[in-house]
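One chain of protein is taken out of this complex; the other chains stay put.
Labels for the chains are A, B, C, D and E, by order of writing; each one numbers its residues from 1.
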Amino acid sequence: MSTLIIVDQPPYGTWAGREALDMVFSLAAFDQPAALLFTGAGVNWLRKQQAPDAIGQKSVEKNLSAAPMFGVEEILADTASCERFGLGPEQLVSGVTLAENLQDVMNAHSNVAFAG
Amino acid sequence: MSTLIIVDQPPYGTWAGREALDMVFSLAAFDQPAALLFTGAGVNWLRKQQAPDAIGQKSVEKNLSAAPMFGVEEILADTASCERFGLGPEQLVSGVTLAENLQDVMNAHSNVAFAG
Amino acid sequence: MTSTQPANPTLHILNKPPGHPRFETCLQAIQDCDQLVLTENAVLALADRSVTLPAACKAMKADVDARALNEQTRTGTIDYAELVRLTAKHSRIISW
Amino acid sequence: MTSTQPANPTLHILNKPPGHPRFETCLQAIQDCDQLVLTENAVLALADRSVTLPAACKAMKADVDARALNEQTRTGTIDYAELVRLTAKHSRIISW
Amino acid sequence: MTPLSYTLVITGAPWSSQAPQSALAFARELLVAGHRIDRVFLYGEGVLLASALATPPSDEVNWPKQWAGFLADNAIPATVCIASALRRGIIDDTEQARYELPGNNLLEPFGIAGLGEWVEGNVKSDRVIYFHGSN
Partner (left out) sequence: MTPLSYTLVITGAPWSSQAPQSALAFARELLVAGHRIDRVFLYGEGVLLASALATPPSDEVNWPKQWAGFLADNAIPATVCIASALRRGIIDDTEQARYELPGNNLLEPFGIAGLGEWVEGNVKSDRVIYFHGSN
């Protein structure tokens, strides 16, 4: 049994992305296989060097880079969404795997959920 | 000074449409010129014979038909949005005026606002 | 990350209105063996001429009635008892 | 319901991300004499290759920095002091 | 039909989304069909369903009270995610004391706990069904 949590909402404007991270870290903390997929405007969570101090929020870049250490199996990003938002390999935080086909990613997991 | 309140969210799934109606009725109650514009998926508020009892909500059809009595100047619907959702004149609640051009409608009002 | 097992039949429960980014993503993710159920704002797809729905698609009757879409015949409607049966039948369920 | 006065220059403040229905409606509603300011999630338009922005467009610097879009040069950025000036200058303001 | 066990997760708020209504209609039919509801878990904006202070007009349904009645009548455990609840001001007496807050507003029989209970639902229940907001 493995769970895929999907983030399709962009960073900072809503809380769904942060709450999705909390879900995936909780699964990992209880030794449940879990992976994250960023797609649509959600891929913008993965851009390097976000600096949300001026809007009174915290960056999730550190949390994302610590994900493998906490047992999160994979951080996936939809290739077409990355292209749409100009996210090449050099703009992406480390540890992200590009995924070509949403159906394949979803079929590899027994559970698939959004945070909101 | 007249105010245009725009409803672009569909009925029942969110509360923004109802809260937009409250805004326009409040303006009218205080004798402030006010009009409503339904556009995008919001035009579905204007379909006749909605029956939301089974989902535990109340229809706004009566409120809309009472709007002129309460002093709401106009209820406008975007023509293209009505066509997209198959809303011909016989499906629309009474008292709705079709509007072809969003820019013209907006320019005819000094204030333009959404409920959320 | 390769899809090993052949497509696991999935029940997709979609509540976003047509035009919402997740509405589009859901339609792309549906496989031939999957079942789609439109709930809440998603039932507006029955009236939306810009939307093409998959063959295995049902809409929640309570939501269709609420929005006065009962004369739209693009899909059949189901009640909550049938939705419960569909969730029991599918081991994989995605709420969009 | 006819537009009598010539277009009243309007300040449009847009916070929805590209792909949101209201993002599209806003871009359609903008006239040549209008000013657009992108805030919050709307600044992602700077990176979105599927979006064409009008000429009179600025993006909030705090939101651009938050999302690491400072190398995107499709529009200039402004701070809140400048946004205040723009709201004082325009008697018509629409928050999308 | 084999009876199954379900966890229901609600992430949409009452009076902002239809999620609590749809989830309740579904939950009632689950019991009619002989299935079991292991737990209802409120997450994100869904925690507002556990407000003891929500007071809609008298001719509208009070969704928190409807849900509380259904949960109590059927002895179904219901959990509000603690991180979501604290941020959004849904507080029980324990958290009130811990953070020295001026009051509390958690509606019985909802209880506050961590995402661990959601993880448990993922492991133990046959099905986990989500009810999100629609915008």
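Criterion: a contact is a pair of C-beta atoms (placed from the backbone, for glycine too) under 8 Å apart; a residue touches a chain by one contact, two chains touch by 3 or more.
Keep in mind that what you see is a predicted model, and the values were worked out from it rather than measured.
Taking every chain of the complex into account, the chain not shown here touches A, B, D, E.
In the complete assembly, the contact with the undisplayed chain comes from A:T14, out of A:T14, A:S59, A:Q91 or A:S110.
Within the set D:T25, D:T39 or D:T77, the residue that contacts the chain not displayed is D:T39. The chain not shown here touches chain A at positions 9, 12-16, 55-58. Within the complete assembly, residues 13, 15-17, 20, 39-42, 60, 62, 79-81, 83-85, 87-88, 91, 93, 95-96 of chain D touch the chain that is not shown.
Although one chain is not displayed, chain E still touches it through residues 13-16, 44-45, 48, 51-57, 60, 64, 83, 86-91, 95, 99, 101-105, 135.
FYI, only the chains that are shown with their structure count from here on.
The minimum number of touch steps linking chain D to chain E comes to 2.
Common neighbours of chain A and chain D under the contact rule above are C. Using mean Cα coordinates as chain centres, the one most removed from chain D is E.
Computed centre separation for the pair chain B/chain D is 25 angstrom, with centres defined by C-alpha atoms. For chain A, residues that reach two or more other chains under the stated contact definition are 40-41, 111, 113-114. Contact with two or more other chains is made by residues 15, 17, 19-21, 40-41, 62, 91, 95-96 of chain C.
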